[in-house]
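Every protein chain except one is present and positioned as in the full complex.
Then we have subunit A:
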Amino acid sequence: MTEISITVNGELQTHDVEDRTLLVHFLRDHAGLTGTHVGCDTTQCGACTVHLDGRAVKSCTILAAAVDGAQVTTIEGLAQGGELSDLQQAFKQHHGLQCGFCTPGMVMAGTDLIRRYDGELDEHTVREQLEGNICRCTGYTNIVKAVLDAAGKHRAKRT
């Protein structure tokens, strides 16, 4: 057991965990934040996507011990002051979900995508860049619409 401290959504989470503990289990089982989902468990589906020091990563393939001291943002940390982020609102508006299981990972990947491209996105790029997130309902069309909508809002705020 090793004591690990990770700042999750701005709050320091210190827990004694086994060295083999994956980041996703640290978040769900130790920090009690179950918005981050375990989907495929094989680094393919993206349901476990969180931001590690500001970048989207798959928390099912990262050891908690390896990110001791880091900053992590999960889906629970996107809304500010009770207000959903632009991308969360866009998912709602465009019905960018069916069963909803992949949604937290899609939103985290989409948020990172909009940041990396500073909102300059087209449909082809969004589809290509969301390659690491799988929706088993195959609901991609509305997800892509939501990301493009939020990217537009990002551009509008930027100028």
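Here is the rule we go by: contacts are C-beta pairs under 8 Å (C-beta built on N, C-alpha and C of every residue); 3 or more make two chains touch, one makes a residue touch a chain; residues count from 1.
The working rule: contacts and distances are computed from a predicted model.
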Expected UniProt protein name for the omitted chain (select from "Sugar ABC transporter permease", "Molybdopterin-dependent oxidoreductase", "Cation:proton antiporter" or "Carbon monoxide dehydrogenase medium subunit") would be "Carbon monoxide dehydrogenase medium subunit"
With respect to the chain omitted from the figure, which of A:33, A:75, A:90 or A:109 is a touching residue? A:109
Residue numbers in subunit A that touch the chain omitted from display: 2, 18-20, 22, 41-43, 46, 49, 52, 55-58, 61-63, 65-66, 109, 112-113, 116, 129, 131-133
